[in-house]
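So that we are looking at the same thing, I have put the structure below in structure tokens.
Removed from the display is one protein chain of the complex; every other protein chain stays in position.
Chain nomenclature is as follows: A, B and C, assigned in order of appearance, with residue numbering initiated at 1 for each chain independently.
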């Protein structure tokens, strides 16, 4: 029996990605795709890769009952409409930051507060590699943020192994593509200005720090650069362990944490062109790549992590979480493995 | 029951694309992937998107029996090894130019002649939209060339409708990505030199003219430019019909030819950002986009066509043809619809 | 003695290019740079390459007297403010289309008419290679459009030599960068949507046809594609001469027309990576490259032409024209020759 799905905010980039994934998913049928801006137009109007789909945007005011509602709306929208969303659907999967953090105080510190703090404890943070056990049966799922996902996936094995603990300060330098800015975009996002940049995008105080410190338990000194990509997020983490570690220790830690994960590949050296994690290698896919190198001169561990911010960092992660929550095959609808070669993803 | 497949020349770009498609195909099992250069390495060594696959390159001298052999080798290799290929497999699908043209004289004119001219009449040219009926049961299949495919798909409805006939001279201006040059590459393909070009790549005398004129029956004045893309081929055809045509005539012609095609989308005007065919909209997918505009000042029909040269222009077309030849679902293994947004594909 | 210059519309792309050129020009001193949007900010606020300049945007309502006023405003602004411009300056150089065409009827056909048709006969079209003799002493100069400039420069030698005449229909396929859209930009210009395109931008009916047909006397079937570049315009012209021509004829024609031109390089074959005109090779410079190839199969002449649309196609051409008009060294302020290597210009 098919599970019905609605995508709210379906004309945006992550909304389109949800439509793409769900329309090829063996368990789901998309029955609604809402867009205020494009109501009644075909989804292919906004998303040319979906021009062959026979589906039109509907008004978000006209939500119908579905099994699962995916909300791909800007931050603040979900907390405003959460009651309507939960009335319409048994399971709500939110891709915004509105239900990611467990405490209202964090929203006061990092956002503009929270309208519905009483719901925060009902939400399940969905980075399946971290919170898989909490997902079955969850009915309010908050998919993790892209830069937080990249960082957490990179560092998690070191935390699990005790190589990173809460006392060290880990320097994290993230590089992201232009799709993180969404489909709107002002002058800084125009092609002539945005092309080819290595631009300090969030030198300090990026909101995803809150997610990382909450779920990883580690302090980070966090900086985000915009680089020439549309899709992709890459985190480089500089760790100075209290005790010396070997490459063997590191391989052991990554195998221990990710040995059975269907969407995480550990890549650390070896030969060929692609020796470490790269966003290109996972573009369009729900795979993450993680890896590391050891600095012989100072004992530093350099950790690399690469994801597609629209997939593993957003829509793919949301579908993965829904798969776990609803008891589907974990990889259902997420089989695409990326392309080689590919240009600037 | 699974159909076994070998990919010969599997470390090249189209070879990797075949591995990607066949490893996700419900009917095929890849039992061999040959590479002289990378024998015994994992396929992920050459193709980072396939790092999770448990498959290693083998020596092309050690071909084993399979149901279908896909040859993704440089031009000239298939004609040299065709007996070994046919000994090993019931069906051979060749992605090179070696068996595309029906007459030895054409190989004399456009290539360095042909070693096995007696086999040319046994081969089936595989551009399924054009030769679908010839494919069932075919055992030597020659997948069409990328630039020829883009051009033929664009013009075919006009030929079918009699708007283009053999007497006109159609000007065709093709734009291609760097993957057409393959995985080798010399100075002109190095990133600093190749980036951002609008480079006359084949001002005249491109070999695909032979395919186009043979299978479309139309003379073309053909020029190919290299532009900043890795994947993609876009053909713009300038047609001056003998008799005036209307947009209605054109829509009619495209609907007539492609109304039931699973992999061809007609896009001609309308609103939004993506109003005509674009390689970006089909990158990674087996879809082609075709469309047109009518010049009010001179009656010219401008035809646009866009494909992914590695997919619809090569590996995807080969799998599509194999699906038809073997009686599988036409779209099996070819469901991926492309990404939005995507950078420089 | 220094010549004073004002740049009106100085926060736009071509305005910034004028500031860059004039601030390094041995004869000019920029005394005003107007911008409604950025009044009182430094010019480096809009143009980061000029952050070291001690110059601020002023209000366009406060024009002061200067020797030369360069107007880099959107189409329609110059015709509205032309009296104020001419009151303020002895010489007005307009970079918009407002004074390019000689007859009001052409503005009716191609634009929204013209407010000051009586002034059209006073203006001098400034593509110096074509109209050099008309420029000395000209006081209302209309710099040619980018796509028209590329096309005219490519075809001019063939017109001069009688190889192209008014009866043939020349197919012109132009590829342009995103800076043609200016600093504003909507959804189609946002980085995620615009990156990596081969997009039919003006399939037919581009306004520069009027300039080409007026000044070259040749009918063109004209199509413009947007490709992945910020700067650059490349025109490929397909010419079918009435009488056969040889490569020697073509070399002769190009040498005859451009032998003494300081800003035109003829590039036609030879070896190495850059065998024909390429926008990359002239990015940032006022040089144009032109070249050709002869199709042995059908007598077609394929003409290639490449410019930087912001330079030879706009600001550089304007400064070049001003140099000629005012009797300065032709190349003054225009010595920069472009970069090698360079990425996507």
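Here, a contact is a pair of C-beta atoms (placed from the backbone, for glycine too) under 8 Å apart; a residue touches a chain by one contact, two chains touch by 3 or more.
Just so we're clear, the structure is a prediction, and the values are computed from it rather than from any experiment.
J.: List the shown chains that the missing chain touches in the full complex.
T.: So, spelled out: the chain left out of view touches A, B, C.
J.: Using the definition of touch stated at the top, determine which of A:107, A:276 or A:328 touches the missing chain.
T.: A:276
J.: In the whole complex, what residues of chain C lie against the chain that is missing from view?
T.: Touch with the absent chain occurs at residues 13, 16-17, 20, 24, 41, 45-52, 177, 179, 183, 228-231, 265, 267, 270-274, 278, 280-285, 287, 289, 335-345.
J.: Spell out the interface residues on chain B facing the chain that's missing from view.
T.: Its contact residues with the unshown chain are 13, 178-179, 181, 183-185, 187, 189-192, 194-196, 230, 343-344.
J.: I need the residue numbers on chain A that touch the omitted chain, in ascending order.
T.: Its contact residues with the unshown chain are 169, 171, 173, 175, 187-188, 192-193, 195-200, 203-205, 209, 219, 221, 223, 225, 227-229, 232, 234, 236, 238, 240, 273-280, 293-298, 300, 302, 304, 306, 341-345.
In this text, only the chains that are shown with their structure count from here on.
J.: Looking at where chain B touches chain C, is over half of the residue numbers used by both copies, so same, or under half, so different?
T.: The interface is built from the same residue numbers on each side, given that over half of them are used by both copies.
J.: Using Cα averages as centroids, what's the distance between chain B and chain C in whole Å?
T.: Taking the average C-alpha coordinate of chain B and of chain C, the gap between them is 38 Å.
J.: Considering chain C alone, which of its residues make contact with at least two other chains?
T.: Counting only residues that touch two or more other chains, chain C contributes 187, 192, 195-196, 343-344.
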